[in-house]
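Only a single protein chain was left out; the remaining protein chains are all shown in position.
Let's turn to chain A:
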């Protein structure tokens, strides 16, 4: 056993977990860890605010399937992580967040830059730790990676006081992790699977609602086998977009208050709803009464999600990939795809001389043929993207679905590009969201991250503006973003190439310029404030 400091041991465990990249900002309470990092091969990306560090780790995790790691100092550094941690929790993204803490003898005394970060993040971390015993650091870090990346994935935070980081320990990595209270159940119950098969075969109008869990478990192929064999139309939640290709003949679109008409119509007409890896939150389902007259099969690795929002007839706790494989072994062939009629009613979008966001998004889809990773921010552009982009592969549409965090898109794109440098990464954003974390342009410049940013600029907080237009009879308050900067000059200040698109005739040319540009690029699309979310 080698002797080393806790800080050094932390770096050694990260290496043993295969960590290649960390996003963060140093501070006085975390400097021993940073000093130990100096001697390692782990790349550190210096962000401009800690919130971006979590989002970048999230983008990295969601594109690679690995655990994303971010680091911050105590106090404000740690609290700046909170929004990103909550975002990762809601979307089940595996993150390990490491925070420095004040000297253990000073904890609880409200000293400089002290905050109870484990207390603050307990409601929205999968688990968290405050390390008081230096000997526990190795085991805790191993546990953190295990907890973050198994079962329903999620963020884990480890708070390490500075004096603990500097203490010497005997370094030995435990071979096995055994946490008595944590035994994720991956295999579905055979009897429930049998009941599910019977229910599917006996239904007349089954519908699959595919959520983010399908993507997280890598169950897309199994899902396609099931729906093609049983000819079941698929609707998805925002998080489930990409779980099957959006041009699949059985895919009807996203459900919910901002969903597609044909998807919601199919849901209303179904006699059996097969929910896979989704929690059916209010935005997805709205009125839960619509499920009153249908049978529901709910497959989820998190038992707490089953029956939480809607009553379930056949609950199946397990990993979506495993459960679907078992169902597929037993399921028969069906002849008719009942939802063809619904699909035929698909709305045709207006085709006029104006430059609409859907024109831009469809041109991006055409130009790239779905060979990209898309990240979005939150707002009208997010819904435009969800409805109009061609998403070919699972895990290539990355968005803040659960918490709806503005500012997520650009940092997530940076993380995604580090995770998948072989892929084109395009961040779709709006002027409201973009300005929440635009300091990350500095990270893009410093690291020369060749991402593309498509910025829909309607000088509004568009989603709320639209709401005020409909619900408050046009009493607009605090939704006009007068004072927006000139985004092209801003991009120039960071050494990023840019272009402004204002007319439809320049559309193809603009996308071509963006596509052929080698480095980072900002395409600002001037958009009417009255462009609706759903045309």
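Heads up, the rule we're going with is that a residue touches a chain if its C-beta (ideal position, glycine included) is under 8 Å from a C-beta of that chain, and two chains touch if they have at least 3 such contacts; residues count from 1.
The definition used in the following text is that contacts and distances are computed from a predicted model.
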Checklist line | Hidden subunit of the complex - UniProt protein name among "Acetolactate synthase small subunit", "Hydrogenase 4 subunit B", "Autoinducer 2 import system permease protein LsrD" or "Ion-translocating oxidoreductase complex subunit C" | finding: "Acetolactate synthase small subunit"
Check: Of the residues listed, A:61, A:81, A:130 or A:215, which one is in contact with the missing chain?
Finding: A:130
Item checked: Hidden-chain contact residue, picked from the options A:2, A:46 or A:179 -> A:179
Item checked: Listed residues A:45, A:95, A:147 or A:501, member touching the removed chain -> A:147
Next item on the list: Could you list which residues of chain A touch the chain missing from the display?
Entry: 118-119, 122-123, 126-127, 130, 147, 179-183, 302-304, 306-308
